[in-house]
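The complex is shown incomplete by one protein chain, all other protein chains being positioned as in the whole.
Naming follows writing order (A and B), and every chain is counted from residue 1.
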Amino acid sequence: MLKSTQDIHRIDINNRETQGAALQPCPKNLNRDLILLMASAGDSFYNILHLDELARMDTSIHRVHPLAKLLVTVAFLVAVSSFGRYDISGLLTFFFYPVTIFVLSEIPAASILKRLLLISPLIVGMGILNPLFERQTFILGGVVLSTGWITFLSILIKGALTVTAALLLVATTGMDRLARALRMLGVPRIFVLQLLLTYRYISVLTEEVARMQRAYALRAPGQRGVHTRAWGSFAGQLILRSFDRAQRVWQAMRARGFTGDYNIGEDTRFKFRDFAYLSGWIFFFAVARIFDVPGFIGSIMTWLAKH
Amino acid sequence: MSHHRLEARDLSFSYPDGHEAIKNISFCIHHGESVGIIGANGAGKSTLLMLLTGLLFPGSGEVLVGDVRVTKKTLPMIRQRLGMVFQDPDDQLFMTTVYDDVAFGPRNYGLDEKEVGERVMKALDMVGIPHLKDRAPYKLSGGEKRAASIATVLSMQPDILIMDEPTAGLDPKSRRKVIELLKSFEHTKIIASHDLDMVLETCKRVMVIRDGQVAADGEALKLLTDAKLLDSCGLELPLSVQGCPVCSNHIG
Partner (left out) sequence: MHMADALISPAVGGTMLAATAGVAAYSAKKITYDIDEKKIPLMGVMGAFVFAAQMINFSIPGTGSSGHIGGGMLLAILLGPYAGFLTMASVLLIQALFFGDGGLLAYGCNVFNLGFFTCFVAYQLIYKRIIRKGITSKKIFVASVISAVIGLQLGAFAVVLETLLSGKTELPFGTFVMLMQPVHLAIGIGEGLITAAVVSFVWKARPEILEKAAFGEAFGNISMGKVLAGLAIAALLVGGVLSWFASSYPDGLEWSIEKTAGTAELEQPGGIHETLSKIQDKTAFLPDYSFRESEGESGGEAEAVDTEESAWPAVSAGTSVSGIVGGLLTLALTVLTGLIIGGIKRRKRKAIA
């Protein structure tokens, strides 16, 4: 007995030594590559994991019917995106919505706002070009500025509002309940089921890629990314594995009676509370869109200051 | 209880690439039996299980569940009675929450949502994970995943449980839990595995598969202590039979 465990130990140590030796040539490079690889591969997976975690909390907002939340989000997006490019002050009222949801749902703001920093480069890219191309000017505090800056600012605000609203929707609802809302809206079953499957297997396949990248990096130290020669085989392997995986999933589905038509589960009924939530917010958005609340407040204040 | 009988008659099967994975296999499993199917990698265990559940159809021969032949037509009824747990829980748990996964089978059989709910909770209770019902599958440990995949089948209330490698990749404690779970079921059980100690504990009967054929079929204790037979089939004596390495000389 004792002898055998010692043997195991020795083998273990040997292994570690040989591994260490193999890693010697360029440890620095390798480490950097590994860290880069893991960070990039893990990112989207962990992001999904995190939002999913938040969606399992239980607050008044989480309990609202998913369809009500989806419709409110859409109404919000329509209202926000309907503002013209110079209308910043009207937009500001709309911050009321995410702030309220943040507070009521107890979603940690940092987790969502972090995503905002990564807002699609398209938004910033297109926004920042406006000051170059708009030749009209306005005067603010004695400085003449291009109106493009206003456009830019309004695009940034809209970007922040719309991205936050979408992220808050999933963070308070979760993919499974959103799928039910989609079904209630009449989205075809095939699509919803396939959407759920994609969502489910992102984590499985991402881990597979992370493993493959790690294995690749260990044998190709110092390379940035997958070499041209391995382009086809690297992603191709993943495709073949995905096809096999799909085959096995299909068998598991069939074994449980799947014939292509699946009802996604309980359609929780719309309660009074959900109607109130929906109509309350839509009323608020309508008011905030039609009446310029900040402008109104501002006028009162300046008027008061003058008199 | 003839309707719980599972019978294979002269089964043969070749994969599309021409590989003959199952060659002329026949056996009969009776109500309440627990049968271990063992064999080396590639012996044809998984293929055999898929033939039994109608996931593959034999090139020749037939499978009978009770008195019903497994055909495309009888499949919906057959599948309700045969619950198959797959080798990789990530293939078995394809929905977004454990609850939805366990509910998948019952929902496919058109049960109303209330009964689905009852069945789901009962199945989760049986495997001891009712607290995990709202979890996403990827956040479960290996043992929890295994328990959840067994629950997905139990919720269909099958007469016969068929499992492919139920203890693969589990740590000793989780493995122990799964073994106790399997022992507690009164269903007819068919378990394919390389974990011969687990088979020895959970099954009274064993079928040894070699190159797509039944090399031996008989009492578990007898076959699993037959070192010569196991060796010829690419297997080894279970550790519990090998005994303590220090005193194993005495058994010889």
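Some observations on this one:
Note that in this section contacts are C-beta pairs under 8 Å (C-beta built on N, C-alpha and C of every residue); 3 or more make two chains touch, one makes a residue touch a chain.
The structure displayed is predicted, hence computed values, not measured ones.
The chain not shown here makes contact, within the complete complex, with A.
Among A:Glu134, A:Asp176 or A:Asp274, the one in contact with the hidden chain is A:Glu134.
For the options A:Leu67, A:Ile107 or A:Leu193, the residue in contact with the chain missing from this view is A:Leu193.
In this section, only the chains that are shown with their structure count from here on.
For this pair, chain A with chain B, the centres built from the Cα atoms lie 39 Å apart. Those residues of chain A that touch chain B in the complex are listed here as 1, 4, 49, 52, 56, 174-176, 179, 196-197, 199-201, 203-204, 245, 248-249, 251-259, 262-263, 265-266.
Those residues of chain B that touch chain A in the complex are listed here as 50, 53, 55, 76, 79-80, 82-84, 86, 88, 90-92, 94-97, 100, 103-105, 107-109, 113, 116-117, 134-139, 152-153, 156, 244-246.
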